[in-house]
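A short write-up of the structure that comes next.
Apart from one protein chain that is not included, each protein chain of the complex appears where it belongs.
Entry: chain A
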Amino acid sequence: MRIGRAIAVVVGIVVLVAVVFTGYALLTVTHSGDESLAQPAGAGTPPDLTAQMARGEYLTRAADCAACHTVPGGAAYAGGVPFKLPFGTIYSSNITADKETGIGGWSDDDFVRALHAGVDKDGRPLYPAFPYASYTALSRDDILAIKAYLFSLPVVHAPAPANDLSFPFNQRWAISLWNAVFLKKERFQPVPGKSEAWNRGAYLATALGHCGECHTPRNAAFAMKHGEALAGAELEGWKAYNITSDKEHGIGAWSDQELIDYFSKGHAAGRGTASGPMGEVVEYSLQYLTPSDLTALVAYLREVKPQQGGVPEHAPLAATALPTSASLGEQLFVGACAGCHLDSGQGRQTDYAALTGLRSVRDPHATNLTQVILHGTQLDVSGQRIFMPSFGRAYSDAEIAALSNYVVGHFGGQQGTLSASEVAKRRITK
């Protein structure tokens, strides 16, 4: 009897706490934090921004709105890009100034609140695929400059496709609980004692560029683990590598120039070529940063706490025998790849085709490598189109596994572990 009563009391308390917390979450969901703050140092546009690009356009690029809100080849900012999540698919919204299907009817305060609190015009929570957990740090001035730019563009009438999420993830109100726990509605504040460049870099990396949304591992509730900022994560079938200052696992060993090359051209010799989602970041966003902003971003990344994990720079070479010269993988490489990449992996007439030194060829799981082979890659940078066609339809799962394992063995010195069944799974995610 006594135990029964104790259980009833505990259950009652839990239910009461849950109800009170839900009430609190629902009441506070539209609260967007302190909106009275003035523009902080580190926000805004850099001094070396040329007059040709409007302030709002620069900030919109730096915030990389296009990567999610523009379908490749489609109308700018008209939305409709699908995001395949473990629990269903959601689509990005139309953020042109169309009154019916876009944000044409939104006031300045509506738009600021959307970025600071993650709710739409009607106060309904938006899905955190929209990186408001990062944008919440943006200054009000900057958000309004972005809005002014979006409203200056052609209006597109394009209703967003309906989201396809399973229960309970289709319950939007439940996101207010997530927000109440994980969303710190705080604006960016420069850290005293840090250099001007560092503070600007921090604003670029965390608030505008929202690097952590892909590169920071997430906890069981899909919130960024702030203690492991930029330590690397996997999403949509791609690895977003460790970009902390760790020399072995991160980008600590890259020179300043290598980092700047990677941001501005999508390629750093012997280090990496941006492809997949990172290719989009370079294409839509990073290549437009001014020299002073590139330097600031580097200054910030240099001081990000080093974290282990991911594909190391000097992994011990594979102990077991690597694929022999008569292997299927080598035959395929010589036949289909060496024409552009050369046998040496140096790349034929473009540095972008160089394979040596890349993290993607040192990864025994060949995650990003397989994505590129299956789906191809392309990068429009500095008025030049760099591309590789897709080979997914030309080769079987077993052939692509053999090819990936050969490349990882030959150019990365690692024992590739990819199986045909794993390739079959990766064909679906992109």
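The rule is short, and it goes like this: contacts are C-beta pairs under 8 Å (C-beta built on N, C-alpha and C of every residue); 3 or more make two chains touch, one makes a residue touch a chain; residues count from 1.
Simple rule for what comes next: contacts and distances are computed from a predicted model.
Novice: Given the options "(2Fe-2S)-binding protein", "Electron transfer flavoprotein small subunit", "Putative D,D-dipeptide transport system permease protein DdpC" or "Aldehyde dehydrogenase family protein", say which is the protein name UniProt records for the missing chain.
Specialist: In UniProt, the chain that is not shown appears as "(2Fe-2S)-binding protein".
Novice: Which candidate, A:12, A:105, A:291 or A:335, sits in contact with the chain we can't see?
Specialist: A:335
Novice: Please give every residue of chain A in contact with the chain that is not shown.
Specialist: Within chain A, the residues that touch the unshown chain are 334-335, 338-340, 343, 348-349, 383-384, 387, 389.
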